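Apart from one protein chain that is not included, each protein chain of the complex appears where it belongs.
Up next is subunit A:
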Amino acid sequence: MTRKQKRLAVIGGGVTFLFAAVLLVMFAFSQSIAYFYVPGDLAKADVPPGTRIRLGGLVEAGSVKRGEGSTVTFTVTDTIGTVPVTYTGILPDLFREGQGVVAEGAFVAGNRVFVADTVLAKHDETYMPKDVADRLQAQGVTLSGKETIK
């Protein structure tokens, strides 16, 4: 092969590979992106059952109920809407009533119960999941710590 042909072979191979990688990334995006909602959005947005989303808000005071075994139910609220959530597993250390939470999962068909497979809570006293804080602030909920939801 001449120098030019060799270079073409290498560049051609590289470009093909990159093209494949771009397709792969686009495919993976279409499969695995989860949109973020707060309960108030869900009335307007029609989220079909089974679609993975992230649900953010505050854990409504008095709503946490421990059922059989390790299943927990609680309600996520943004003061405009509320969504009942069930979760099986161990809640994070910082999960508390009246505080910010992000639940990842999907609605089950039939009823409007959100089944979460991952629950994230804030990392320390001064931290609120950023997505939650932004959206709640946009809806006029003041966030001055624990006094917010009574």
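By definition in this document, a contact is a pair of C-beta atoms (placed from the backbone, for glycine too) under 8 Å apart; a residue touches a chain by one contact, two chains touch by 3 or more; residues count from 1.
The rule is short, and it goes like this: contacts and distances are computed from a predicted model.
Missing chain, UniProt protein name, picked from "Two component transcriptional regulator, LuxR family protein", "Leucine/isoleucine/valine transporter permease subunit", "Cytochrome c-type biogenesis protein CcmF" or "ABC-2 type transport system ATP-binding protein": "Cytochrome c-type biogenesis protein CcmF". Interface with the hidden chain, as seen from subunit A, comprises residues 1, 3, 6, 9-10, 13-14, 17-18, 21, 24-25, 27-29, 31-36, 54, 66, 69-70, 88-91, 93-94, 104, 123-125, 127, 129-131, 134-135.
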